[in-house]
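Okay, here's the structure, questions in a sec.
In this view, the complex is presented without one of its protein chains, the others remaining in place.
Read from first to last, the chains carry the letters A, B, C, D and E; within each, the first residue is number 1.
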Amino acid sequence: MSFILEIIISALIVIGGFFALVGSFGLVKLPDLMTRLHGPTKATTLGVGSILVASMLYFWLLQDSFTIHELLITLFLLLTAPITANVIAKAYMLDHADPDKDLPKTGGVEGWATFDAIGQEDDVDAPTTGTEPARKPVPEL
Amino acid sequence: MEFLVASSIGILCASGVYLMLRGRTFPVVVGLALLTYAVNVFLLAMGRLAIDLPPILSPDATAYTDPLPQALVLTAIVISFGMTALVVVLALRTYLEIGNDHIDGLPDRTPESGDKN
Amino acid sequence: MSLTLIVLLPFIGAVLPAIMIRAGRNACATATGSVTLLALILLAVQAPAVFSGEVISVRYDWLTGLGLNVTFFLDGLGFLFASLILGIGLLIIIYARFYLSKDDPMGRFYVFLLLFQGAMVGIVLSDNILLLLIFWELTSLSSFLLIGYWKHLPEGRQGARMALTVTGAGGLAMIAGMLILGNIVGSYDLSVILQNTDLIQASPLYVPALILILLGCFTKSAQFPFHFWLPHAMAAPTPVSAYLHSATMVKAGIFLMARMWPVLSGTPEWFYIVATAGLITMVMGAWIALFKDDLKGLLAYSTVSHLGLVTMLFGFGTPMAAVAGVFHIINHATFKAALFMTAGIIDHETGTRSIRRLGGLMHLMPVAATIGIVAALSMAGVAPLNGFLSKEMMLQEAWETTWFDLNWLVPLLATIGALFSVAYSFRFVVHVFFGPRRDDYPAHPHDPPFGMWAPPAFLVVLVVLIGLFPAVVAGPLVAVTSAAVIGGALPDYHLALWHGVNPALGMSIAAIIGGLLLLWRHGGLSSAMENMSRPDAKAMFDIVIARIVGLSRLISDNLHDGSLQRYLSVMIVAAVAIGASGFYAQADHLAGTRAILPVTLPALIGWVLLVVSCIAVVFTHHNRLYCLLLSGVVGLIVSLGFVYFSAPDLALTQISVEVVTVILMLLALNILPKESPKESTTSRKFRDGLIASIAGLGMGGAVWAVMTRDYASISDYHLAQSYVGGGGNNVVNVILVDFRGFDTFGEIIVLGIAALAIFALIETVTQGEAAKRLAGWVVQARRSKDRHPLMTVVATRVMLPLALMVGAYIFLRGHGEPGGGFIAGLVVSIALIMQYMASGFGWAQNRLKANYHGMIALGVLAAGITGLAAVVGGFPFLTSDYGYVTWPIVGTFELASAMGFDLGVFLTVVGAVMLALAKLSQVERMAGHVEINVEPMDHDPSAAAPSPSKEA
Amino acid sequence: MLKRYLPHPLLTLVLTAVWMLLINSFSMGALVFGLLLGIVIPVITSAFWPGRPKITNYRGVVEYILVVLWDILVANVIVAGLILFRRADRLDSRFVVVPLDITSSEGITALAGTITMTPGTVSCDLSADARSLLVHCLHAPDPQGVVDDIKSRYERRLKEIFE
Amino acid sequence: MGHWMIVPIVLPAIMAALIVLAVRHDIVLQRVFSIAATVAMVAVAVALVVYASGHGPEMYALGAWPAPFGIVLVLDRLSAMMVLLTSVLGLGVVVYASSQWDKRGKHFHALFQFQLMGINGAFLTGDVFNLFVFFEVLLIASYGLMLHGAGAERLKAGVQYVVVNLTGSALFLIGVGLIYGVTGTLNMADLAVKVPLVTEGDQALLRAGALILLLVFAVKAALVPIHFWLPGTYANAPAPVAALFAIMTKVGAYSILRVYSLAFGEGAGDMAWLAAPYLMPAALVTLALGMTGVLAAKRLNGLIAFAVIGSMGTLLIAISLFTPDAMSAGLYYLLHSTFAGAALFLIGDLIMARRGEQGDHLRTAPGFHQSGLLAVLFFGAAIAMAGMPPLSGFVGKLLILDAARESDLAVWIWSVILVTSLMCIVGFGRAGSVLFWKSASVEGQIETGETEWPVLPIVAAGGMVAAMVALTVFAAPIVGYLDATAAQIFDTSGYIGAVLGPDAVTASDGLSISEMTGVEAETDTSEAAAGSGQ
Partner (left out) sequence: MIEYALNFGFGCVGLALLFNLWRLVAGPTVADRVLAVDTMAINAIALIVLYGIGRATSMYFEVSLLVAMFGFVSTVAYCKFILRGDIIE
């Protein structure tokens, strides 16, 4: 019984390590940021998730101490990975993507949020100087 | 293992010191941060190295690492955090006041113009 | 008691002129004079005792351990000088009342004068050489003020500083000399020192002490080669010159030589130093005086010369010469003070002190002229005036003196000195008072008011009386003073006009005839002198001082060039050097014997990551964002290292601190330049690299040495007591909140202060240069139009409750497991900051409405009050307690007072982090020129209408 | 009354569960305390989450989670294959635009997150009016198929949950 | 002593927190709180001094943990005196600042109280790492105060000050770390017991650590060549802060004399008097360089700052002789130079405020308001700083010269002290002449609006000068106190016994000290241990 469990746990560890490696390998291999983004957000997350499950099972089944808090980390990673990917993509596109040439049109009136503020015509932010008066609805500290 | 730790501390210290000797506030702050890492690990190492002997009492544990240096490092981390915060803001504030971020408040200079830095 | 009062009266009285000046100049002068008169009367009361040979003394303990006590004694010498100081002082006070103009601040003058007077009296009455030193230096200080009294005159200021420098320097040398002397004898009491001649003169330290003390005397008494300051001090008002530079201060050195005569004189060193200096001073001073056109200059150099004369006499070291010296002190004081006052009158009435512009004053101001002529004749040594008497005695002593086997040298030079003296004295008389009346005086000269000529007249009467009846008028005083100087039996001497035909008479006659001849040829000589290049003392002094200041600036300015890089490199090199010097102070270094841990794969990976990151930071530091990212990696690796080496609390703390630091640095980096310019030269980089490498080697080597050897620590106690005494299983946490809770108390205060200081720093950003710069700030980089991306807003909303949950968990478990108030505080702060970052400052701030200042304060108070609760219970500050509580359903749980403390930590951390970051973000908003947002996202698709912030 | 102090029972449950996960061992005391926190924390953070969606379709939630978890597993194998075995220049990577019907910001976020976690796609940007989603595909020879897949497999389910 | 020992630390901390919590928007209430707290602190400090002069060293075990395991405070003559000095100086400073300085930025009074807390903590603690913590408290408070009111020059100097001290803090930890790594303890008394027991093989490391720690203290004490931070910092700090900083350098000096006479003193075996060979030359050079700076100064604040450096040199010359006589002399000079430096900075500030754009530049300019009174004060403080009579500087220097005569370096010490005194006299003479005399030859008067009589500032600055007068007049009782203090410093067994109990004293080798100093231990150690609140 315990042998089978060990095999399962070991497999999870191996799979996890493998995926983590693949994700990071993608980071090295893939040609540009947009493609590289796919590796870590998925492969790495799954890899770590798999190791976390291995840990859970290990403590639960082999160490006799029921632990499930690894789930929490998994939950966290699942919740945060898309946001991370989103902001990194936006950060990349701002400097390296021309919304007119490199990106498809939104299909609506407004452009992509990174380049286009709602209700305004301008495309790209020009350098701003200190003319705009700051409204202060919020008390400073 | 001790060699890895000692050399890490040495390298952290050397990088930190090198950056601290640069002419602008930002690298100096980063240098101080690196030196702080070095010092923190240094302090921890003063309690000698121990693997998987955390100073958390438990009936299973047979030995513990020296908890005292850890407590000292914690205090040191917190203090240097406060200090770093202040020095960062000070660097910023000084930059805003005098218009450049040279550590001595000197005007910007080109590489040819002097051996100041 | 009255002795003390004599010294103290001028000091106490010094407040009077300052107060009385409002009552008018007369009242002020009267008050000042009364003080002096009172002191003089007190002195006179002691006269009978002194003249009967008694030594009156008084003693108060002050600093007995050091040997510095307030002890005064009054013997003949002290009596003579005190009389001169107070008597002439009184005359000067009267004289000055009329001399000073309405514009001169008279109150101040009298204050300084009384301070000086007190200091002088102190010198001559001190029975403790340390006390004497105090008064000695006080005369330097008060004379500095008096010389610089006319502060609008550059000559006055410079003269004052020169006098202070020279006499101050001498005074400092004398301190050393006196300390040596005191140490030879074992006491600083003069009366003891004066008993120990043999001990002192046998000591190997006698010569250094002698030289150092003489330096003090010579500078004060303007002896060669320190004579140059005195003429420049003449820029002072004439009453000052008359008082300080003829009658009193310059005699302080003479006084001290007289005072120390019994113990210091009689050795060859004494003779050759003192007598030679005196001789040179006498001749040289007289020669220079001869060619001075300024009346006060003439008198000043004449004073130098006469002081040289007295010095020479004391230098001879014979009792007879000492008597002559004492007698000449008295005589010189009378005629020279009178002459100074006369010069002052002439200056006052004619508007000039230049002899070339004077002449014929006999007709215009007969009274003053008479006074001046009599006094000048006395100075020339013409019989039957008092100057003649003491000069005769001097010449006689000189006749009997052999200098390095040359028996003619001293008599010859003494005669020449006397000759010059005759010449300048007669020049004073002839060129000022006689000759035709001129019509080009700057003012209309006439005799001064009574108050102004009475004081010199009184002195001139003394000049005549002493000359005619020396034994009666001056005899007792000379006797008692000489007795005090000699400290033994008096020699056989007679104060009389006629001593028969002796060498002195011949020398005297030769001097007078020669002097008159010299005066006759004066015009030619004078122009010859003018054509001769002479060293100008003032110019030389100025050059020397300028050179010293220049050198100081060279050293100081070059050393303190304001370069932090230099300061830091010096500091680091010093640290390495001192550490190494300590380490290598021992010849053999035993290697440690502690077992080495094996290297594992994860550790090796971590090491590679760390090393590469460090190297990368160094090489890419010009790009600051990369630099930050890389240093973040270093932080991560260090945290992993903490995990690996059994320090989970450290890892937690490091990681949390890391994030806040990154946020902070990014906030700063938004304003700061994004790149560091490449401005270091290769050699500079090499040098810094070398320093850095050595520092790294030192630190690494030290840690290696420590880790490889065993030790025993006090922390075994902490491990043993953590649960039993502190109620916690996490020993690190128990140390933090209990064993060493006091450290933590200080640590949170550091954090609180940092936040307050940051707040204060940024508060001023709205003013001055910074505000201008921010108002004109140009946002350089392309900015995304999406200020608050929707996904991030939503995700952080979900995360907030989760993160708070984690915060609560970390806080509560800290005592038993890794965690605690600090980390929990950071977790909560970061969760809150996340709201600011995702949904914008305005929106988050409106919802948070927390008083971060108050939070910091409450945190410190909570920790402090937890500590004080123990005090109330009678235990030391921060004594902890814990217990177990059982509630239905919930079960048993631990309650520890340390949690109250940890709560304080938590509150302070949250308050400090939030205050610092939120306040810092104000700068960003000022620079960014954007509206503060009231909506969390730029466009909320859930809402029916477009968001209000877009419509505004 | 209950509504005021327990505005979001689901959130309370989730938080209590998180607490139990953190505590990592079951005890009555921990549960009570977790429940307490689960009630208190939503109240004190309510200002930061205005208009929290009232989710009542629990079955939909569970179903959705299972679907997504399965897709994540599959996604990873596919992406791993692409990374390891396909030459970079033979990847047919491109942007696609997913027009959105869902308007709840939570729903949009969940959809975008799901897209990122599932096969070969990463949500990159929203249009300024939140009507379309920019998605990057690692390897998408059939872009329209990807869009249709997303809309039918995820957006539909999410709409049921959130709207 | 009950719990009074904790008051100088906890009172200002609580007070600062209350100021931030309750009255941070009301400057008047802040002043009331701050001054009241400082007055109370003076009162407590007086009581502590009185108590300490009648008893041996006493320990306060924080958290009731026995030494060396917990942190202890130690009250002896020295620490009590330093706390009193801090309080009195602090009172003068807060009074001065309350006239208007405190309005130029936020949180002056809170930072000020925290600063006092840090300084007092450093003086009272008996634990090396706790000393580090209090160093940091006082440093970070000083950063806040130093930057109070901002301004370009001040900010520039502030950056340097902060960075240098951060480096110093790192070195502090390295030094403490090495000491702990070898001895396994942090308690100073315990260190004194354990240092002589360190085996030969480990001594090199301990020595290296102790010397690095010495360097850190020397940074605070502004010793050459690590004094560089001081001129810029002091010259650009707000005047009341610069005045308060007069005690900060003393913290460095105090730490040196405490640690290196207790743990590395006579009883330290192979490491006896470890610091002396390094300190003495550095102190001599410091004095020389400080006074060179005085001569070279082109600005008044620079002049004063360099004079402070010089005075630190003088003080450390006395300390590094490590004899009871010299220690007593040094402590006297410490008291004196603290007031002298503070007085000069305050007076300099009053002058500067009235000289308008001329500021503290030592150049000819028209006269200014109240120059008469300021001249008197300046003259008084200057002669004190230069060590001229009749103020305490002269007594202090005499004491030091007298105490140095037995030293091998006596000739050097005497020469340097006396020659530099002259440099100081010349430097201050030039400055005073330019400021107060030369203005008389220039037409007109500078109008800055500062025409009101600054009552509070004058009281504060005058108080400092008065303190020096008091030091002179009451030199005998003060030196008496200091002699006993010096004896107590050298009688380490009293300190060790108070902290660790009488058994520890017999365990250590450092027993013969009382014989050396000729002073018997006054302490009844068992009583001290009993009264420590355990």
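Throughout what follows, a residue touches a chain if its C-beta (ideal position, glycine included) is under 8 Å from a C-beta of that chain, and two chains touch if they have at least 3 such contacts.
Please read these numbers as outputs of a predicted model, since none were measured by experiment.
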Residue among C:E679, C:D786 or C:E935 touching the omitted chain = C:D786
Remark   = From C:L16, C:V304, C:L597 or C:L667, the answer for touching the chain not displayed is C:L667
Ask   = List the subunit B residues touching the unshown chain?
value = 52, 54, 56
Task = Over the whole complex, note the residues of subunit C touching the chain we left out.
result = 601-602, 604-605, 608-609, 612-613, 616, 620, 625-626, 629-630, 632-633, 636, 639-640, 643-644, 648, 651-652, 655-656, 658-659, 662-663, 666-667, 669-670, 779, 781, 783-784, 786-787, 792, 799, 803, 806, 810, 817-819, 823, 827, 830, 833-834, 836-838, 840-841, 917-918, 921, 924-925, 927-928, 930, 933
Query = If the missing chain were put back, which residues of subunit A would it touch?
reply = 3, 6-7, 9-11, 13-14, 16-18, 20-21, 23-25, 27-28, 33, 36-37, 39-40, 44-45, 47-48, 51-52, 54-55, 58-59, 62-63, 65, 67, 69-70, 72-73, 76-77, 80, 83-84, 87-92, 94-96, 114
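Criterion: only the chains that are shown with their structure count from here on.
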Inquiry  = Show me the overlap between the contact partners of subunit C and those of subunit E.
reply    = B
Query = For subunit A, which other chain has the most distant CA centre?
reply = C
Message = Contact counts by the stated rule: is the higher one at A-D or B-C?
response = B-C
Request  = Could you tell me which chain's Cα centre is nearest to the average position of every protein Cα atom shown?
outcome  = E
Request  = Give, as an integer number of Å, the spacing between the C-alpha centres of subunit D and subunit C.
outcome  = 73
Request  = Would you mind pulling out the distance in Å between where the CA atoms of subunit A average out and where those of subunit C do?
outcome  = 65
Message = Which positions in subunit E are in touch with at least two other chains?
response = 129, 133, 136, 140, 143-144, 147, 150-152, 159-160, 163, 167, 174, 178, 180-181, 186
Message = Quick check: what residues of subunit A touch more than one other chain, meaning two or more?
response = 79, 82-83, 86, 90, 113-114, 116-118
Ask   = Within the complex, which stretch of subunit A touches subunit C?
value = 76, 79-80, 82-83, 86-87, 90, 94-95, 113-120, 124-125, 127-132, 134-141
Inquiry  = Looking at the complex, which residues from subunit D come into contact with subunit A?
reply    = 18, 21-22, 24-25, 72-73, 75-76, 79-80, 82-84, 88-89, 91, 93, 95-97, 99, 112-117, 120, 122-132, 134, 136, 138
Ask   = What part of subunit A is in contact with subunit D in the complex they form?
value = 18-19, 22-23, 25-26, 29-31, 34-35, 37-39, 41-43, 45-46, 66-69, 71-72, 78-79, 81-83, 85-86, 89-90, 93, 102-114, 116-118
